[in-house]
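Subset of chains shown; positions unchanged.
Which chain is which? They are A, B, C and D, in the order written, and residues in each are numbered from 1.
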Amino acid sequence: MTAQTQIGTSAVAGADARSAAGILAGAANKMDAKQVKVYYGAKQALKGIDLAIPERQVTALIGPSGCGKSTFLRCLNRMNDTIGIARIEGLITLDGQDIYDREIDPVQLRARVGMVFQKPNPFPKSIYDNVSYGPRIHGLASRREEMDEIVARSLQRAGLWNEVKDRLKEPGTGLSGGQQQRLCIARAIAVSPEVILMDEPCSALDPIATAHVEELIDELRENYTIVIVTHNMQQAARVSQRTAFFHLGDMVEVGDTEEIFTNPRDERTQGYITGRYG
Amino acid sequence: GGAQAQGRDQIRIVGSSTVFPFTSAVAETFGRTGKFKTPVVESTGTGGGIKQFCAGVGVQHPDLTNASRRIKKSELESCAANGVTTVSELEVGFDGIVFANSKASPNTDYTIKQIWQALAKQVVVNGQVVPNPYKTWNQIDPSLPNKEIEVLGPPPTSGTRDAFVELVMDVGCAQFPEVKALPADQQKAVCNQIREDGAYVEAGENDNLIVQKLAANKDAYGIFGYSFLDQNMDKLQGAKINGVAPELDNIADAKYPVARSMYVYVKSQHVDVIPGIREFLAEYTSEKAFGEDGYLEAKGLIPLPKDKREKVRTSILNLTPVTM
Amino acid sequence: MSVSFFLAVLAVLAFVGFQLGRSRAVVTAGGTLSRLHSVPSYYGLYVALWVGLPALILFALWTSLEGSIVDGMVRSSLPAALASLSPQEINLVMVDIHNLAYGNITSRVPDPALLTAAEYYKHLRGIGHGALAVVMLALACAGLYYARQRIEPGLRARNQVEKVVNVFLILCSLVAILTTVGIVLSLLFEAIRFFTKVSPAEFLFGLHWSPQTAIRADQVAADGSFGAVPLFTGTLLIASIAMVVAVPLGLMSAIYMSEYAPPKVRGTVKPVLEILAGIPTVVYGFFAALTMAPFVRDVGQGLGLAVSSESALAAGVVMGVMIIPFVSSLSDDIINAVPQSLRDGSYGLGATKSETIRQVVLPAALPGIVGGILLAVSRAIGETMIVVMAAGLAANLSANPLDAVSTVTVQIATLLVGDQEFDSAKTLSAFGLGLVLFTVTLGLNIIALRVVQKYREKYD
Amino acid sequence: MTDIISTPRAGAPYQTDDFAARLKKRYAAERRFKMYGMAAIGVALAMLAILLASIVAQGYTAFAQHDLALEVHFDPAEIDPQGTRDPDALSNANYGALARNALLAVFPEVESRNDRRRLTAMISNGAAFELRRMVMDDPSLIGTRKSVRFALASDYDQLLKGNIDRTVPEADRKVTDQQIAWIDRLVSNGSIVNGFNWRLFLNGDSRDPELAGLKAGIIGSFLTLLVTLGLAIPIGISAAVYLEEFAPKNKLTDLIEVNINNLAAVPSIVFGLLGLAVFLNALDMPRSAPVVGGIVLALMTLPTIIISGRAALKAVPPSIREAALGVGASPLQVVTHHVLPLAMPGMLTGIIIGMAQALGETAPLLMIGMIAFIVDTPSGFGDAATVLPVQIFMWADSPERGFVERTSAAIMVLLAFLIAMNAIAVVLRKQFERRW
């Protein structure tokens, strides 16, 4: 276990059986969580999560509402720092480096580990500015045209371009629920993070848009590491390579997605999955 | 800190709000006609002025201070302790304190004794010192109007109130042998304390406000400086005191009993260091300023008698130190 | 060479530093800007800060010390005759020297020794300015060199710049503490002197306030009485009346403006109401004394009540009007910031507009509104002029709004402005009052903070 | 109809008479509530209107002033008997006599010394200064005749404006019947002209109401406010941002918070004491100077700006912050790019109110020497200066009748100043406003 935390990319060997089993050949752990516990005030929301997130794969987090999926996701890019009462224990590494280390700049971390939130939260600015904001602060475009290009591509990839290309100057808050959600996806991918955390990115999306986002995820997977929270089992099955099942603040089971869906070891997992399948 | 290093070539004057209008009128004329800058005149109250004045010598301390009373021995001592060793006194003129009411009411004539009886906290009734029972004027003396006693006057923090206590209250109570019979400290308490049951209203230092309140409330009297009466003769009238009306001539020749002198004190050490002090004093004591028909009289100052003015002028131009 | 000239030069240098830093960063990135830790302009700012800040700090120190150093040097160069004078007299000599050196009008024919001293003074100032210019320039260049050296893609320029900004922000917050320390220090010594004359117990629990002590030594024998209770109750009474007027009027105005009124109406009414906060208090004082007080008196007498011509009610009501904008404008902003989705949620349940406002919008806006109200209370406690003019100065111990009362602030102001005497309990009591008021409000604020924190724990 | 097919519960509560009655009540409450709102605004506006109307009614006359237009003979015998044109001599000459002679020339029949004095009392003290200035500027005037306009002394100006009642007995007014007759003659022969009162804006303070102007006060207020704005806005916003967005929640920040709230309740005159003790006595800064006034007022307004700023920041929904943090913005960028713009309306409100307060404040200035008679216009932050509210305060306390209208006029100027200053902030505030 200790070896694993030192060098992230060569950690496969040291990973415990449960994790190792699920990792496809050649993939390494991009991120790794060890005994992560989170408290909101006195209430414990996560009870010690161990989870490795392999590089350039899609990891799906599933589990009943309120089990701590969002909480865990927010630990991965230190968004929980912003909640006053939240307290976190344990170790999380990115490329082998402890992200809660003093040396680590949470700002830079969040640029590397991007996030799409559960509730769409566009800035009260124009659609264009919503998407261009990240690239601008990171200096990803030096000229206007480059920026236009980034914005257009991000919106296209998020499947929103056709709907908004004529109203880029209008406020992002005037979009429909699903449009806002795709806008937030576009905003997140515009800064090209290494890891993208998506908290129910398709919850407000229709099947076509969902398919679009799923394609996007598939495409992104070639270069990026993705963690996705979803309530949709089919979706988890379709897009992810690995699936982790959360329950009441515990991670009950993690493994190869196919494995989990066809042959879950824990009966709670089984119950949850079949609750839908059956 | 660098700002003070530039020296100072402007006279600075602090002190009494009563003397302020006169000194500032002189300052204005002085600034307009001479080659010097117009002095800055602050209205800080007599005591506050003296406190600053006595704080030391040098640019950061004022050169002159206005006072609506004479400087006290203790104040001079504290001046000396701070290095302000030579202070000269300029007596400016008189200020009458009037007891006035609205023109809509009849004019009245009070004795100082009656005013004391109306305003003191404790009075003598049937040979006994008792809390002031009088609610209306005619309870004091049947010849006086049957009107509620309501007097708007300055608060204990004011120099005018202080002068009023000295010139009216002390004098009024001295006319009762019963008070005189009391031990000294009790005697003073009885003489000086002004009632606090609402008949005497402490009305702040804005005399224009008192004027307007009197104009609106015809039963009330007000206590304030002569110049405000002078400017508002159409609305107000000054009560006669001991049969004498508060008029310029009566005050000037001391017939009217409630008048006090006003002063300006000069820090002699600053003369010739801060430019223009001598010239300013000359302007102040010129006949066209503080003399009869001078521009200060037009502002409500009651000039000193002619011989007194001469004396004041030579004394101040020679910077004769004040002695107590 | 004036202050503004120095600062302008410094600004130019900093700007140059900014440009150099930025271009340098771009060069070190070798074309791929993403190699840089921060956006290039942060590298520019980083260099600009190194150029500007040390030089600025030096400038501030220098200008604050130069005067006294030069003065000291001139003083020590004075001929023996002058040097042997008393410190006060030397002070005066220095005034002369300054006046001569700056070409001010002088009134006496200058002494040659003074003229030399003035020349020397001018000479020293000249050297000082020159030296300052050289040192500042050197410091700026050194900063530029050092910062530019350090630029490489891995340099966390943004974090460095933000660290400086953070320090600046902290310093700004500390101004409040410094102000408090300053206030306490400027009250404390005199207040202690006061409490050696009047026992704190009498002051705090005495029921009678009448500072009628003598100005002349031979005058009043009776000591004034210094029981501050009537002043605090008076303050409480007047402030409460003011709040009774200001809170409903202000809050309802805010609600109407932000929830009911068309944007145009809101756009005009709000700034118009804000004028109320800017009318000089003298005007309110006259209004309270000459319009409101007689009105209250007439109405009161019409109802058969005994009303003094100076009443707490008149002063309180007018003060309430004055502080309406504190409540109305601040609350309006906060109410306006409540997310629309909350209103939608309430409407969706069949709530009327007023129910939505009262039960959803206002609770959501409550912390901000409370802030505005506290500010208004504070203003009411601190107000002087209206009370002096309309409620008088008589410190009656009364809870009847129709009586004349006085407040702590009013007494402080009149005691400080009026005729005073060194060391008399009367004058010093102003400081005592100030300190006690300060302490009392501090206590109340601590309690308020605790309450707010409790509330926040529950609902944040 | 629905009740036939619906079960007792569904929808039922909303079709009953009970509900209708209740709804009626709720609507009555709604109407009342709205009416309270309107009434509140109405009362507040009415109060403002009454105050403004009383100010305007009392002060509008001050914007016009009566001048005396006389043919002045610049008599060399009076001003330059030696004929040397020596500036020192010219400067000290008796210019008052020139003006008096010019007026006496209109009334040759007035001969007694007393009458002549009463007649020439109509001439303002300003006339001599005016003539002096003319001669000093252009000595060639000496010996010529020229029509000159100068101020009519205040009492007579007040008489012509109707502020002094002609019908009261002669003894009760400052102007005698004879003087009234003279004035009327001057009016009928056109020697008295009524025009816009430029002096109110071009002169500094004066003890003579007809000469008193606001120039020094306006400039003083401008300089003082500049210092106040320059300090209070950046410090206030920075402190609010730090405390609300960055500060860890610990004892120190609690202390700062309590301090700020407490400072808001400190009487303004105590800030004056602070200024006196710290800036004048300890730091040796100049008395009566706009810098010190500005600093003291800034300290006084800081709590207002900080408290309202914090309330405004608190109102920005956390989801906005999360969104920005999520794309890798630093906390400072989150604040400057998103939170501050959204909180700006509330911040600006605090600034508007704080500045309004600072602009109208006198009490703290007393302690640092700004309640003073200062004629000269300040040319820098270190010069002695007064400010508009001080001018108002002092004029309101002056005995002369002529100051009554000027006081109100000065208040109008102050309010104009305030409105002009606020207009900028109000426009900005509108720009930033949005709902989310």
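The working rule: contacts are C-beta pairs under 8 Å (C-beta built on N, C-alpha and C of every residue); 3 or more make two chains touch, one makes a residue touch a chain.
As the structure is a prediction and not an experimental result, all values here were calculated from the model.
Formula of protein chain copies in the complete complex, based on this structure file: A x2, B x1, C x1, D x1.
We take it that only the chains that are shown with their structure count from here on.
Graph distance from subunit A to subunit C, where chains that touch are one step apart, equals 1. Taking each chain's centre as the mean of its C-alpha atoms, the one that lies farthest from the centre of subunit A is B.
Central chain by Cα centroid: C, whose mean Cα position is closest to the mean of all protein Cα atoms. Computed from the mean C-alpha positions, the centre of subunit B lies at a distance of 30 Å from the centre of subunit D.
Measuring from the averaged C-alpha position of subunit B to that of subunit C gives a distance of 35 Å. Averaged Cα coordinates give subunit A a centre that lies 83 Å from the centre of subunit B.
Looking at subunit C, one finds that residues 158-159, 286, 416-417 touch two or more other chains.
In subunit B, the positions touching at least two other chains are 1, 4, 6, 35, 37, 44, 205-206.
Within the complex formed with subunit D, the residues of subunit A that make contact are 77, 79, 82, 84, 107-108, 110-112, 114-117, 119, 121-124, 133-134, 137-138, 173, 184, 187-188, 190-191, 193. If you check the complex, the residues on subunit B that touch subunit D are 1, 3-4, 6, 10, 12, 14, 17, 20-21, 24-25, 27-29, 31-33, 35, 37-38, 40-44, 60, 103, 205-208, 225, 227-228, 230-234, 293, 295, 298-300. Contacts from subunit D toward subunit A in the complex involve residues 249, 318-331, 333, 337-338, 342, 434, 436.
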